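Just one protein chain is left out here, and the rest sit where they should.
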Amino acid sequence: MLVGARMLALGLLVVCLGILTYMIIVQGERKRKVYSIRRLAAMDACEEAVGRAVEMGRPIHYTPGTAQLTMAEAPQTIAALSILEYVARLAAKYNARIITTSQYPEVYPLCVEVVREAYLSSGKADQFREEDVVYLPQLKAAAGLMQRERVAANFMIGAFWHESLVLAEAGAAAGAINIGGVATMHQLPFMVACCDYCLIGEELFAASAYITKDPVATSTIVGQDYIKAVSLGLIVLGTLLSTVGMPQLWNLFR
Amino acid sequence: MISVEYVLFGLCAVAIWSLLYRENLAYRIAEYFYVGFTAANLLVQAWESALKIAWTPVTKGNHLWILPLILSIPFVLFFHRKTRSLYMIPIAVVVSVGTGLAMRGAIHADIVGQVGASMKSLIQPGPWDNSFNTAVLTIGSFATLSYFLFTKEVKGALSKVPRVGRLFIMAVVGAAYANTGTGRLANYSGILLNLLKTDAVYIAAGALVVIAVDILRRRAKKKP
Amino acid sequence: MARFQLRSVALTITFVLGFLMIVEYFISFKSINDLAANIRDAATVIIGLASIVGVGNITRNHLRNISRRGDNWIPSIIMLVSVWIPLVIGLLGTQNHPIYRYVFVNLFNPVGNAFFAVLGFYILSGAWRAFRVKSLDGTVMVLCAALIFLKNAPVAGYLWSGFNDIGAWIMNVFQAAGYRGIIIGVAIGSITTGLRILLGRETGYLAERRGGQE
Partner (left out) sequence: MSSGTAISRIDVRYLFLALLIVSAIPIMSPMGLPMVVSPLTKKSFNFIEGLPAGSVVILDAQHSTGYGPELGTQYAAVFKHLLARPLKVVLVAFGAEGPQLYAMTLEGSTISGPPIDPNRYGKKYGTDYVWLGYIPGTVTAFAAFASNSWLTKTDAAGTALEQLPIMQNCKTVKDWALVVSVSGGQFEQMIAQWYSAYKTPIIFGAPGVSAPRLYSYIDAGQLTGMLVSIGGAAEYELLLKGPALAVSLMDVLNLAQILVVVAMIAGNAIHFIGRSKEKK
């Protein structure tokens, strides 16, 4: 009944989920332990970017990427929405205008609610403008929007396809500070090269724990590191064994 | 005889490319049309596939397929303050599918596949560079992955490893930028070819004249 | 609180269906595989019909803009026309209605392709603006990019065949190593965030009220 060729993957998944569940429930929820996370420059830059927008009297643009929620990139969009919450709170706190765009209609209501909640919990419900959360079924078109509104900060965090370069260059042309974050490999070059600050790959998933310093979130990052340590160990062990003529472990993975 | 299709093509291409000069009415009209038509097209396609996937089985007596249609009703109710929160239910279905797919894909294709690819013997048959390349691949993968350790600072002799990992990341950035760039330029040259070699060329020429006049006008305004 | 109960229902659905999608991949048991496939199809239907919200948002925002005579109210009319005329034609007829096809092929496609081709210009401006040899990192990035561009320009390879060899080595070995490391990292991040979502520990997307936390 079990699919033979997928047994190794299943085994590893069980190990991963075991480590993570332990970290979430025991370390995070019972012991409420907060771990420190190495610096993520892109997240430190958020406040600066919002401040700049306030100073210049211009709006902020935020987009959580162009993945549909049924796609395998969905976790990236969800991670981006957590960061949106943080940026929207900053905007509410400093009275900056934030324009949020989303390419897919199922992400749009999530953006509306996240931004609304951010304003509500900052005690500024009256300043929330629903028309500033825009459904833009072609996210490329945000290039025009950014130039029209002359945005001062452009956040592009989530999963992206070819739009990433359009948005980054259009942001730069509008004179905005670009803050990117991407885990879709094919867009990594454009984000890293053309943004002032960028979350690279896995950093996107660690960012929300970094900002909230929530025990559950930081504990899972530790769990994540344990899994990485296991992977690194497997690479070393497998390579050593193959080199000395015992490729059994390598064959198992093939 | 002038081809209407190519003239339309010229109008569309010139309107969009004019953004590179500055945001203007022609671009804005093209953008609004593009966004609007996409929104309509998405709904039309969704409607047709909803009829095909869900409604057809219902008419054939498979009544369970009414469920996705019922679960989509909250989208209509989203614009009313009291019923807005109902959107959580369809979103939950959609998110669970995406998340499940992400997790199983990540473990199998990415972790098993890529970790396995980094376990090759460092001594390879053939010329020396085979072994050298395998070593670079293995060391590079190891260093890059260690760059993503977030909670433990690597100390001592290994402290340089994440730093080396960052260099490999920058190699990905540079190489992939260029490689994708070639494709993008090919695409651009295709459009340019269409603009210059068909009746669209009249539109392109007209646009250049308009831009030139605009530049001169702005210069004249600035001077006094 | 109704909203609270709704959230619990939503999180239960996420938990059950999410794990079903994972478990299904590892077992071959026809009724479960079929069920999962059906749920995926159902999710496609639901996600497609979410476009209703999108069309609603566009219509409301632009109607409001027109009635207020706000900025861009004339393009707003174009937006409404571009949404509603194709929508009515498409829903009453099909996507194959001749007018619909004509607009699709002769207006929509060219605009889309021209937009895509703007990337060609941006590749140039990005290279000009962002590729600095300020640090070792920047130098590696610039060198790799320049050498790959030269590898892909045949005339360079014709002048000196070394460009082809170096370019091929960068593509197949140097960047491939980094690529692999990043992929593994992203995969681990996806699994972690995924588990948090399924266990209801990552609910930012459901606009959880976190009180006055700063």
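Lettered A, B and C in written order, each chain numbered from 1.
The rule is simple: a contact is a pair of C-beta atoms (placed from the backbone, for glycine too) under 8 Å apart; a residue touches a chain by one contact, two chains touch by 3 or more.
These numbers were taken from a predicted model, which means no experiment stands behind them.
Only one residue in the set C:Leu20, C:Ile66, C:Val81 or C:Ala153 touches the chain that does not appear here, and it is C:Ala153. Residue-wise, the contact with the chain that is not shown comes from B:Leu192, picked out of B:Val7, B:Ala26, B:Ile89 or B:Leu192. Counting over the whole complex, chain C has residues 105, 109, 112-113, 116-117, 120-121, 123-125, 127-133, 138, 142, 145-146, 149-150, 152-158, 161, 164, 171-172, 175-176 touching the chain that is not drawn.
Mapped onto chain B, the interface with the missing chain covers residues 20-21, 176, 179-183, 185-194, 196-198.
As a convention for this text, only the chains that are shown with their structure count from here on.
When chain centres are defined as mean Cα coordinates, A lies farthest from chain C. Chains joined by the most contact pairs: B-C.
Once the centre of each chain is set as its mean CA position, chain B and chain C turn out to be 5 Å apart.
Here the CA centre of chain A is 13 Å from the CA centre of chain C. Residue numbers of chain A whose C-beta contacts span two or more other chains: 6, 9, 13, 16, 68-70, 72, 75, 78, 105-106, 109-110, 113, 135, 137-138, 143, 148, 165, 185, 188, 190, 193, 200-202, 206, 221, 224, 228, 231. Shared contact sites, meaning residues of chain B that touch two or more other chains, fall at 19, 28, 34-35, 38-39, 42, 75, 78, 87, 90-91, 94-95, 97, 99, 101-104, 106-108, 111, 115, 118, 138, 141-142, 145, 148, 169-170, 172-177, 184.
In the complex of the two chains, the chain B residues touching chain C come out as 5, 8-9, 12-13, 15-17, 19-20, 25, 28-30, 32-50, 53-54, 65, 67-69, 71-72, 75-76, 78-79, 85-97, 99-104, 106-108, 110-111, 114-115, 117-118, 133, 136-145, 147-148, 165-179, 181-182, 184-185, 187-192. Within the complex formed with chain B, the chain A residues making contact are 6, 8-9, 12-13, 16, 35-38, 68-75, 78, 105-106, 109-110, 113, 135-138, 141, 143-144, 147-148, 165, 170, 185-186, 188-190, 192-193, 200-203, 206, 218, 221-222, 224-225, 228-229, 231-232, 234-236, 238-239, 241-243, 245, 247, 249-250, 252-254. Residues of chain C touching chain B in their complex: 2-3, 6-7, 9-11, 13-22, 25-26, 39-56, 58, 60, 72, 75-76, 78-87, 90-91, 94-95, 103-104, 106-108, 110-123, 126-127, 131, 136-138, 140-149, 152, 169-188, 190-191, 194-195, 197-198, 205-206.
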